[in-house]
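Omission of a single protein chain aside, the complex is shown with its protein chains in their original locations.
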């Protein structure tokens, strides 16, 4: 159920991009208990003029290696799970994709069980009654 | 009030893309009672490396014809309306755009009446009092 949009500056190799996407998904599996197969991701590669970021907001030194991770997921996670998610994403991106923890920005948009249809025209996470609107 | 972002892989014809966009909007009009003129849509055409999807999550067989539909809309719809939305999107995309129902992924982000301004610097769906912040 998570849907992830990752935005980076152009210039990273396909291997590094794949490692970033893998790392984010791994963190969702570990921290949010997302099923391993529940993987849907978009990667945006942007020019410097179209990805504007502050270089030291909150005292964190960011570089052009910035990785912006926007995750849409169900709202039934608590603060501790979100904290674990942020921590594991940073660990994975640092170890597997050579991204500095300072360069990892994550934000979440949360929704509900009936906000997802993974195919066949059915709300995937609620009982399917055939009643039309 | 819905704002729709449709993400597909490159390679579809302009006619098929337009039929997909038309079909999604039609479903919003029918299931969510969106006004016919309330149509605002972005279509993203992506390379295979930048649109990652699982080929059989929840037992649904997806192909490179995958259509990801992300709709932002007001939260005053109930589960039955959402179910109708998913069903009608699939019907339309199947009939009008030759997209298999298995290849239609829809997810919703819901917000409130005061979260929309359609122009002129005014919150379009709440009474407009001139009080500044």
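Just so it is clear, A and B label the chains in written order, and each chain counts residues from 1 on its own.
Heads up, the rule we're going with is that contacts are C-beta pairs under 8 Å (C-beta built on N, C-alpha and C of every residue); 3 or more make two chains touch, one makes a residue touch a chain.
These numbers were taken from a predicted model, which means no experiment stands behind them.
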| item | value |
| --- | --- |
| Missing-chain contacts mapped onto subunit B | 3, 14, 17-18, 21, 35, 37-45, 72, 109, 111-112, 114-124, 126, 128-129, 131-133 |
| Hidden partner interface residues of subunit A, rising order | 7, 30-31, 44, 46, 49-54, 56-58, 60, 62, 68, 70, 79-91, 101-110 |
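By our rule, only the chains that are shown with their structure count from here on.
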| item | value |
| --- | --- |
| Between subunit A and subunit B, centroid-to-centroid distance (C-alpha), Å | 20 |
